[in-house]
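The structure appears right after this line, and notes come after that.
Note that one protein chain of the assembly has been removed; the remaining protein chains are unaltered in position.
Which chain is which? They are A and B, in the order written, and residues in each are numbered from 1.
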Amino acid sequence: MANVDYKIIVGLEIHVQLATRTKMFCGCELIFAAQPNSRVCPVCLGLPGALPVMNRQAVEFAILTAVAINCKIAEFTKWDRKSYYYPDLPKNYQISQYDLPIGSNGFIGIPLPDGKVKKVRIRRVHLEEDAGKNLHTAENCSQVDLNRAGTPLLEIVTEPDINSAEEVKLLAIELQRIVRFLGVSEADMQKGHMRFEPNVNLHIKKDDTEYKTPITEIKNLNSFKVLEKSAVFEVRRQLDEFLESGIVLQSGNKKTFGWDDVREVTVLQREKEEAHDYRYFPDPDLVPVVINEKWLAEIKAELCELPLTMQERFVSGYGLSDYDAGVLTADRTTAEYFDNAVKAGGDAKRVCNLITQTGLKIANEKGYKVSELGISPQRLAELAGMVETGQISATASVTIFEKMMESKNSPQQIAESLNLLQKNDEGELGKIVDKVIASNPQAARDVKSGDKKSKKAHGFLMGQVMQKTKGTANPQVVAKILNSKLNKGI
Amino acid sequence: MNLTDLTALQLRNGIKNGSVKSADATEAVFEQIEKHDAKIGAFLDTFKKDALVKAKEIDEKIGKGEPVGALAGVPMAVKDNMCTTFGTTTCASKMLKNFRSPYNATVIEKLLAADAIIIGKTNLDEFAMGSSTENSDLKKTVNPWDSSRVPGGSSGGSAAAVAAKMCFAAMGSDTGGSIRQPASFCGVVGLKPTYGRVSRYGLVAYGSSLDQIGPLTKNIEDCALMLNVIAGHDEKDSTSVDEKMAPLCDWLEKINRPVTGLKIAVVPQLFEGADGEVVNAIKSAVEVYKELGAEIVEIKMPHFEYAIAAYYLIATAEASSNLARYDGVHYGYRTARPADYIEVYTKSRNEALGAEVKRRIMLGTYALSSGYYDAYYLKALKVRNLIRGDFTAAFEKADCIIMPTSPTTAFKIGEKTADPLQMYLSDVYTIAVNLAGVPAISIPCGFDKNKLPIGLQIIASAFAEDKLLRIARMFEKAD
Partner (left out) sequence: MGPKKIDIEQVKQVAKLARLALSEAEIAQFAVQLSAILEYVEKLNQLDTANVEPLAHCLPVNNCFRDDVIKPSLGTEKTISNAPDKDEQFFIVPKILEDTGDF
C-alpha cells in the first residue's frame, strides 16, 4: 500500500455586495426583491448613449475595507472593461478593475477554535459592477431581470493560504463579521450579499514524491455550511481522482465545478473557452481615481475597532472566555453595547451573562439588536452591579431586565417595586435560620449526621427559610449561615 | 428673399422681436424639404406636426412678452445618433430601426430648453462609421451641390440639410472628422469642440475617447450661438469637463473681435497629399490672413502621418466594445428563428449590422484580443501621446494651425467603397485632431472647377474655442 499524505490548499475568491443606497454607476435604488426590472435606468440597462458615473460611497467603502484587511491602497486606480456576452450583462462587458486594483497585499487574521489566529494573505481587493439575473424556471425560455445589474461588488481574492475545509468556513465567517462591523455590507447570505468561490487543490506526497492535483474552482455556494461541505467533498474527490488517474496540475487544466445541493456533490461544468479572452482595456467613459493622502486619512479616521481586535481585548482586558467574547463580537452594536456597559462600571462577566443569556435571546425573538431593547449601557451596568452584590438573584435579574425594556426606571426602583430585592442581612437571616432549626430538630440532626438523608434535609431547611422570607432571602447567604450553625452544633 | 436664406441668428433675432414668425420659418423649411429632400435624402424622419405646434407656442409666448430661450423658434435638425424621446433613434442601422429612446440626450434637452424647434433626424453612416454617409443602412444622401457625389460623412445628412436650407442649423458628431469633412464637402461651417466641452450623454457611442457633438451651420456666428447653448459640464457624463477647467463664455458676444498678433502655423509637408485646387484654396486663405496682419509660421508635425493607423486601432477597439450591447436581447433587432440564445447574438448582429460596422468591430476585437493587445491597442495609445505632443508643440509657436479639411472635394458616390482602406486614408487631415482632443472648425473657402465647395480647417488648443471662432470669423468677414 502506497504511503500517501496530503496537504489541502485553498484560495478563496469572495464577492461582497456593498450597502450603498444606489448602484455603482447610476442612481437606481438598491432594494431586495423589488418587482422585476423596476430598478433599471438607461445606464444599467446599457441603452445606446448612456454613460456611467462613479458612486463615491462605493469607492470609499471599498477603500475602507481594503484598509481594514491591511492592504496597500493604490494611489492611482482605474476602471477596465471585461468583455463577455451573457443576457444578464446588458452592455456585454462588465466594468471592473484589472491591473490596478484599489487594494493589494493585505491579510486577515482568522480566529481558530483552539484560540490561535491564522493569518491569510489577501492578494487583491477591487470594485466592479454586478450582472442582473437569469431565471430558468419557465419551461421554454429564460427570463432576464436587470434589477441587480450595476450593483457595486467588492471582489476580494486571497492567496492560497487556507489549509482545511473548516478554515475556509472560518475565513468566510470572519470576513462577514468584518464587513458588517465596517458597515460596508449587510452580508446577508440569504440575500446573496456574499458569494464565495474556493479554488481547491492538494499537494500530495506519495512515496516521497510530491504531486499537485489540478485546481478546481467551485461555484454556486450559498451558505457557510455548503462552503465547508463542498470543500470536504472536493478534497476527497481530488484525492480519489489522483490515486486513480495520476493527473497533476498543468497550466490551463483548471476546472470549474458547480455544487449540486441536492446530491451534495461537485459537478464539472462545461469549459468556457472563449470566456478566457476578456479583452480588458481601460474604460474610456470613466476617469481614473486618485487617492491622495488627505482623502485616505479621512477614510482611515472612519475605521472602527475591528472585531478580532475587540474580541481579543475582551478576553485579555475583561477576562471573558474566548467563546463569550466571540458571541459578543459577532455584531458591532452588541460588542459596543457590552463595552459601554463595562465602561459605565458594570462587571464584565455579569454584563456578559446578562447579554448572552438573556438579552440576545429576547432580542432575537423580537428581531432587534440587544442595544435596541431600550436599556442603556448605564442601566445595564447598574443591573449587573445588583447581581454582583447579591441585591438580586440571577433569576430575578431576568425579570427586571424584561421590565427595564418598557420602563425608564432604574433597576433599583424596578426591583423594589417587584419586591425582588434579596435579603442579605446576616443578622436578620440568622434569626430566621435559628427559628427554622428550632422548629425542625429532626431535620437538623439529619443534616448534621452527614448520611444519606443529610442532603434532602438540608434542602428542606433551606426551603423553610426561603418560605419564611417569601423567597427574598439570598440563598447563598442562607446556606452559609445554616452550614455554620449546624456545623457548630447547637 | 426667402425666410430660409436667413441665418439662425438672424431668424432668432427676428422671431424674438416679432418681425418674423417661427411658424412661418418652420413652414418654409418644410417646403424646402418637400421640394428637395426626395432627391437629397438628408432626413430619416421629420416631425412636421409637432414642429408647427411648438413654433406656434413660441410665437404666442413672444406675443405675450414671455421669456424665451436663445434658439427661440429656430428650426433645426439632429443627427440620428443622438437619443430623442420623440421619433426613433436609428443610427442609420437595421439594428435600431425601431428603437424608441426613453430618454433625451443632454444636448437635446439643452436645445429644447433653448426653445429650438427640432424638425427631424438626419442620415449618417451607420453608427457614425464612415466618411461619406454611404454606409447608412436606411437611406442614401447625396451632395446638394452635385447629386452624383457624396455629402461626406458621417454627418452627411446634417451637412446636406443645412446646405440645402432645409433647416437653419444642425447637430452632428465628430470622431475622426465626421462634422468637419461633410461641412467641407457641402460648403457649410462645422465645428468639433474640444473633447469634454459638450456632453456625450445620449450620443450613441462609437469611439468614446474621440466622440464629440458639434454644430453644422451657415456661418460662424451661428456656430457660436449653438456652442453657447450646448457647451457645459454634465454630471451624467464623467468625461465632460467642469467650468473650472473649461470656463464657459458667451462665444457670440466676442465673435467679431479679431485676434491681434495672430500667429498661424502651416504644415507644408501635409500639402503633398491634397488635390491641387484644394492646396491653392488653402494657400489663398493663408494669404488672406497675412493681409489681416497674421504672422505665418511653418512647422513640422512629425507624427501626423501615423494618426490614421493609431485611430483605426483605438476607435475600432472602443467601438467593438461599445457595440457589443447590440445583441437582440434587451432592445433592437432580433433574428427571426434563433436556435438558442447564442444565435440570438450571432445572427441578430450579423443580419442587422452593415459591412463597415462589422469590419470595425472585427478589427477592434482583434486589436484587443489576447496576444495582440500590446502590439496594436497599447502601441496606438502610445503613438496617440506622441501625436498630442505634436499639437502641444505647435501651439507653443502659434495660436492655431491651418490645413485643408479634406484632400479632395466631394468624391463620386461609389468611388471609394470598393477598398475600405482608401476611404480611411481620406481622413488624413481631420483624424489627428480627435486623437489629441483639441477643437477644430471647417469653414468654406472657395470652390473647385466643378463648383464643389472646399473646406479650410483651423485647429486651436484645448478649450480655446474663443480664439478659434474669432480667427475663423476674421476670414469669413474678409472673404
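Observations
The rule is short, and it goes like this: a residue touches a chain if its C-beta (ideal position, glycine included) is under 8 Å from a C-beta of that chain, and two chains touch if they have at least 3 such contacts.
A quick note: this is a predicted structure, and the numbers were derived from the prediction, not measured.
Residue A:Val40 is the one among A:Val40, A:Leu202, A:Leu328 or A:Ala444 that touches the chain missing from this view. Contact with the chain not shown here comes from a single listed residue; of B:Asn13, B:Gln269 or B:Ser369, that residue is B:Ser369. Although one chain is not shown, part of subunit B still touches it, namely residues 98-100, 102, 195-196, 209, 235, 238-239, 241, 245, 303, 305-306, 308-310, 312-313, 320, 324, 327-334, 338-347, 349-350, 353, 355, 358-359, 361-363, 365-366, 369, 376, 378-386, 388, 419-421, 424, 436-437, 462. By the touch definition given at the top, subunit A reaches the unshown chain through residues 15, 20-22, 26-29, 35-42, 45, 53-59, 83-89, 92, 131, 133-136, 138-146, 195, 197, 219-220, 256, 269-270, 272, 274-275, 277, 279, 282, 284, 286-290.
Operating definition for what follows: only the chains that are shown with their structure count from here on.
Taken together, the subunit B residues at the contact with subunit A in this complex read 82-83, 89, 91, 96, 99, 101-103, 105, 200-205, 207-209, 235-239, 317-318, 321, 324-325, 327, 329-331, 341, 345, 365, 368-370, 373, 377. Residues 42, 45-54, 81, 83, 85, 87, 90-93, 142, 144, 146, 276-277, 279, 281, 284-287 of subunit A touch subunit B in their complex.
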